[in-house]
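Below is one structure; the comments refer to it alone.
A single protein chain has been omitted from the complex, and every remaining protein chain is retained in its original position.
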Amino acid sequence: MSGFYRFDTLALHAGQTVDPEFGARAAPIYQTTSYVFPDTDTASSIFNLERGGHAYSRITNPTVGVLEQRIAALEGGSAAVCTSSGMAATFCAITAILGQGDHIVASSQMYGGNISLMKNTLPRFGITATFVDPTDLDGLQKAIGENTKLIYGELIGNPGLDIMDLEAVAEIADASRVPFMVDATFNTPYLCRCLDYGANITIHSVTKWMGGHGAAIGGAIVDGGNFDWGRDGRFPTITEPYAPFQGINFWEEFGPSAFATRIRAEAMRDFGASMAPMNAFLLLQGLETLSLRMDRHLDNTRAMLDYLSGHPQVKWVNHPDLPEHRSHELAKKYLPKGAGSIVSFGIEGGRDAGRAFIENLELASHLANVGDAKTLIIHPATTTHSRIDAEALVAAGITEDMLRLSVGLEDVDDLKADFEQGFRAAKKVGG
Amino acid sequence: MGFSTRQIHAGVEPDPVTGSILTPIYQSTTYVQPSVDEYLSKGFSYSRSGNPTVSALQRKLADLEGGVETACFGTGMGAVHATMLAFLSAGDHAIVSDVAYGGTYRLCTKVLSRFGLEFTFADTSDPDDVRKSVRKNTKLFLTETPANPTMKCSDIAAISEIAKKQGAVHAVDNTFLTPYYQRPLELGADLAIHSTTKYMDGHNATVGGAVVSRTQEQADAVRFIQNSTGSIMSPQVAWLTLQGIKTLSVRMDRQSANAMAIAEFLEAHPKVEQVAYPGLKSFAQHELSKRQASGFGAMLWFEVKGGLAAGKRLMDSVELWTLAENLGSVESLITHPVTMTHADVEPEERARVGIIDGLVRLSVGLEDADDLIDALKKALEQA
Partner (left out) sequence: MYVEVGGKKVFAATGGKPFDSKKPVVLFLHGSGFDHTIWGLHSRFFAFRQYSVLVPDLPGHTNSEGPPLGSIEDMADWLEAVTQAVDAKDISVVAHSQGCLVTLEFVSRHPARVKSASFVASGLATPINPALIEAAEKDPESAIAMMLSWGFGPAGHLHQGPIPGNSMLAGGRKVMRRNVPNELAADLKACNAYKNGKAAAAAIRCPVQVVLAGKDRMAPRKAGMELVAHLNEPELHVVEESGHIIPQEAPNRLRRLLRDFIFRHNPAR
């Protein structure tokens, strides 16, 4: 091999050695809890992190390991740790480096689960967060205090779809000596490798586009290996001896994968949010067609943007690939293939029209997930945010007429036909 | 609806109880009946006779091929075997493509011949040869187009016409092109047979087969044999195949584009004697391929200069391409039919149908085409 394998090849082969015993081409599903050791010295070596290997599937599993190395390869990270869900990934990554008294500067435009974790859960353990508009670099800079240990954001924001300027934020993070963690679920490494633009850690809900089939829940933490944890004494969990592993110093011994190894040694062992081997197998299946699916997602998204933009019953359409979007230039820079397959739009006739529209769709599934092979749609005002009044909706960046669409892989003409009947029904109730 | 929509949605509905968007894996042997009088009122009794997960796949395949019903089997050979038993009895005669998959050839000559079934292996690329082989007792025509591994194509419509005249059934093994590119039932055939192991699954994860029937009568005949002989597909396999099919069209398009690029590369390479790929203008049946299929698929073969020895050297040194049986998956595979898939076919018979010793078969996968070509380029230098 001269040069390196390219994206599509890595998506199929990275992390997998053809099964040495029988030569099986597909990654075997190691549905096992534990592993027999050949001798006690090997056992103690594995437990003491003197050698790689598998002891118990809560910490590592060969099938999950294939997925981890494949995701690391696609992201260009030095290591990845898979978790039982995307939220587990976020939680494990944050708690690996932050503790009581520490502070996060986070984007205000994030997946609701991330916001809730930082706003409601982590404060109970002494970790606080300040939320800032991700496009306001000055505000972000000002929010960083003495005890700030992390900047956290999403490349494609939720629900406004504003693009975070990765290079600019990475520069602020570097100058402030804090790591920059990015939830890269909406872009996947196929659309943007955030680590290449200075992010230090990426988080994934592999459940979404990476897995692609809505079949398994899973998360991943990718260690960029590009943060200097040893620059000062601010990250003792990485650079100070860790008693449970006989005083191991992750930074000294594992360098570019120190952060991932800390998560393996603590979060996987103590919190136990590990991925199941069957899920890893299913997610690997999905990952093999990631680029094909993303290309189709983007083709269909572009077609739906054209369709919606020209529709008389659509008041507005929001997507960073549209020239009028306020992040359009940043989208061109960081997401040249396309800024993902989430679209929001406003329907004439408000809340009632929105409800009628959704209830009369046959193809698009009405549910709260995103990134499935199938087209998904939700009307936040009557579902996720149905219990709050119009004023509170505005504060959350949601309007009564707003519909959020996750564009799937169907034949786009069938999708348009489906939407047409939704619009006809909406018109009847005043749209 | 378009093929890409149907490959995702056909045959599958959200679970009525939980709303689960995917068909659950019904890993269950038996089904509780509400009462004696309501036996089978919910449609299932025992998973040999029917399983909800397998049924979902069967509905999807029937929709994609344009048939009335599908029976899924544990393997592609299970599907071929059941087809033979459903439409042939002792003393009956079948005409089988002389370039059929080696396993089909073995089934006919070494197994079914013991039960009084008669076979003629005809050159199905030539309708006249097929016509000449017809006997009074001919009940079944089995063709494979393009054929494995020679890539010879058979004219589905022409042979269907001959079968119809004879009052016999025409079964077409459609594994190589899948209904995305070629729909035999629309061209007049009666049955479409599949090894779902290949493009349907696409990920080298399962082994399975299917028979899609044009009429209910044919479907019932196949189903009766299946239930009697117990050759069935497991729900786990059906579930994985359901996932694979969702990307069938995108995989086929990309893999075929990769195959075209590789065929063109090989054709221009000085160390290559000949290349057979239906998409090449130089391919003898290029026009027939264009007429009855909307794509050329991702299978091809070529012959290296230097014969068997050079071919073996190439396959032993090539990187990235996996030396393995099977075909149609996302991983690119390289095979030597003479020593692998068609080793059970007598040398004279191989020579007669065109499986030459130096033939190297490629199943082109989803890798970056440049990586695949780079690997072949390097291996050809060493061959």
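A few comments on the model shown:
Think of it as A and B in the order they're written, each chain with its own count starting at 1.
Criterion: contacts are C-beta pairs under 8 Å (C-beta built on N, C-alpha and C of every residue); 3 or more make two chains touch, one makes a residue touch a chain.
On a predicted model such as this, the values are computed, not experimentally measured, just so you know.
Counting contacts over the entire complex, the absent chain touches A.
From the set A:Ala96, A:Ala260, A:Ala276 or A:Ala425, the residue in touch with the chain omitted from the display is A:Ala260, counting the whole complex. Remark: the omitted chain is touched by one listed residue; of A:Pro28, A:Gly139, A:Gly230 or A:Gly397 this is A:Gly230. By the touch rule set out above, chain A reaches the unshown chain at residues 1-5, 10, 13-17, 45, 48-54, 60-62, 64-65, 68-70, 72-73, 76-82, 224-226, 230, 241, 246-249, 252-257, 260-261, 264.
The criterion applied here is as follows: only the chains that are shown with their structure count from here on.
Residues of chain A that touch chain B in their complex: 1, 5-9, 12-13, 18, 23, 25-26, 213-215, 282, 285, 288-289, 292-293, 295-296, 363, 365, 367, 372-374, 408-411, 413-414. By the touch criterion stated above, chain B contacts chain A in their complex at residues 1-5, 8-9, 14, 19, 21-22, 203-205, 240, 243-244, 246-247, 250-251, 254, 319-320, 322, 324, 326, 329-331, 365-368, 370-371.
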